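Read through the structure below, which is laid out as C-alpha cells, and then see the notes.
For this depiction, one protein chain was excluded, whereas all remaining protein chains were kept in their positions.
Residue numbering begins at 1 within each chain, and the chains themselves are lettered A and B in the order written.
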Amino acid sequence: MSNTVPGWLTGTLTRAHPLTAAARSITLAIPNWPGNDAGQHVDLRLTSPDGYQAVRSYSIASAGPGEEIELAIDRLPDGEVSPFLVDELELGDTVELRGPLGGWFVWRPEQTQPVQLIAGGSGVVPFMAMARTHASASSSVPMQLLYSLRTPDDAFFRDELSLLSATARTTWHYTRTVPPGWSRTAGRLTAEDLRSDTLSPERAPLTYVCGPTGFVETVSRSLTSLGHAPDTIRTERFGGN
Amino acid sequence: MAVFGGRRRDDNPALPPGQHLTESFPVLSAGPTPSINTEDWEFFIHTETGQTHRWKWDQFLDLPSEDITVDIHCVTSWSKLGTGWRGVSLDTLFAEVETGFDFVMAHSYGGYTTNLPLDEILDGQAWIAYEYDGDGLDPEHGGPARLLVPHLYFWKSAKWVRGLVMQSEDNPGFWEEYGYHVHGDPWREERYA
Partner (left out) sequence: MDHLDGNVLAGSTTDLFVFEPTTAQGQCRSCADVARLGQAMVYGQPMGFVARCRNCDSVLMVIVQRPGQKSLNMGGLRWLRVVDRATTDRIPTRE
C-alpha cells in the first residue's frame, strides 16, 4: 500500500540556506506529514493570483519520521518554478505538496544488497536521504556514492557528505573544472571511471542512478556493458523547469 | 510574502484566449524522436480507391515551396507569433489527388497520428514544412519534415509526418483518443473533448 497522503498538503517555509550560487535548500513544515522513505519525492504546486497552477516533482533530501522535509532546488535558466523557489519564496510562505511519492526509487535499511549510488548534478538529492538514513540506522550494508558534477562550486552538501564518509564514501567526479591539485582531468564520466569507482557486478550491488535523462541513460548503458544485470539498476530521470 | 507570478497575462489581440507569449520553443513529444534518413524518407497520400501518391525526398524538394510566417498556439497555453517556415503547400500535394472523403488521418514516423478535416488543410491553410527559422528543421521539432497547420492547436501539426490517409469520418488520432478536442481551434478554446 502507498504511504501517500491523499490530496494536497500545505508546507510552510521554516528554514532556507544557499547550497550553491544557483541552488537553495528549503525546509518545509507540513502538518500531518507521515514521514517519508529515502528516495521518495513530492509534487510541489504553486498557484498564481489569476489561478494558473504549475506542478513540479522534487526529491526529498531528508527521510524518516517528523513533520519537516528538506528539499534542494536548483535554479534552471528557463525555469518557471525553480527561480521562484530559489530566489523569491520567503520564510513563512506556503506551498502545496502531494506525497510522499514513490516506492521504486527508494532505499530502506531492510534491503540487504550492497548499494552503489551514482548522481549527476542535482541527482544527488535523493541520495542525501539515503546516506542519512543509512547512517542513522547504523546500517552495516556497504553504501557508496559516485557524485558527478561540473565544477567544485556546484557541489550540494559537500560538508555533510564528508561527515558521512565513514559510513558511505563519496567519490567526486568533475566534468568541467577540477579543484586545484586534483589528480584527474575534467571530463564526462566514462565506462572506465565507472569500472574503477563503483561496486563491481561481482559484489551484487543494487545501483541507483539519478540525474538528467542523458546522464542516467549513458551511465545505465555503461553499467550493463560492465556486466551489471539491468534489473539491479534503478534509475530516476530529472526533468527541466 | 512572495507571490508566484506564473506567466505574463497578455492583452495582445493576436493571442487566442488563455494563451501567453513565449520566447523559447518548448518541445513536447508523445514518444521518442524517430531517426529518419532523408534517403529513406517518403511522404504519401493514400485515398479510398487504393491510390497512393508518393514523394521521395528529392522529388519533394523539387516541388514549389513557400516561405511563410505564422503564429502558432500550443494547447499547453504557450504561443509564438511570427514564426518562419519553408514548406510545400498541401494544395500542391493534393493537386492530382482525387478523393470523395472529407477527412484525413496524418501518420508520423514513430506512430503518432492526428485527424483533420480536408477543407482545413487546403486553400493555403497547411504545409509540409522542412525548414524553420531559415535552417533545416531540427529532429526534436519534427525534422526532416512536419505537418504545419497553424490555425489549429499545434498538436495537429504532426511532427515527423509520413503521410495522409483519407477517411470518411473524423476518426480521432492519438491525443484526440485520449481526451483532447477532435477539432482543436484555439480561437474557440477547443482544448478538450
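Just so it is clear, contacts are C-beta pairs under 8 Å (C-beta built on N, C-alpha and C of every residue); 3 or more make two chains touch, one makes a residue touch a chain.
Because the structure is predicted, anything quoted here is derived from the model rather than measured.
J.: If I consider the whole complex, including the chain that's not displayed, which of A:35, A:103, A:142 or A:201 touches that chain?
T.: Of these options, the touching residue for the absent chain is A:103.
J.: In the complete assembly, which of B:2, B:30 or B:97 touches the absent chain?
T.: The one listed residue touching the chain not shown is B:30.
J.: Please give every residue of chain B in contact with the chain that is not shown.
T.: That gives, for chain B, the contact residues 26-32, 75-76, 155, 175, 178-180, 191-192.
J.: In terms of residues, what is the contact footprint of the unshown chain on chain A?
T.: 1-4, 6, 41, 43, 55, 57, 98-99, 101-105, 108, 110-113, 204, 206, 212-214, 229, 231-232, 234-240
Note that only the chains that are shown with their structure count from here on.
J.: Nearest whole angstrom, what separates the Cα centre of chain A from the Cα centre of chain B?
T.: That gives a centre separation of 38 Å.
J.: Can you name the residues of chain B that touch chain A in the complex?
T.: Per the stated touch rule, the residues are 1-7, 9, 24.
J.: Touching chain B in the complex: which residues of chain A?
T.: Those in contact with chain B are residues 46-50, 52, 54, 78, 80, 84, 88-90, 92-93.
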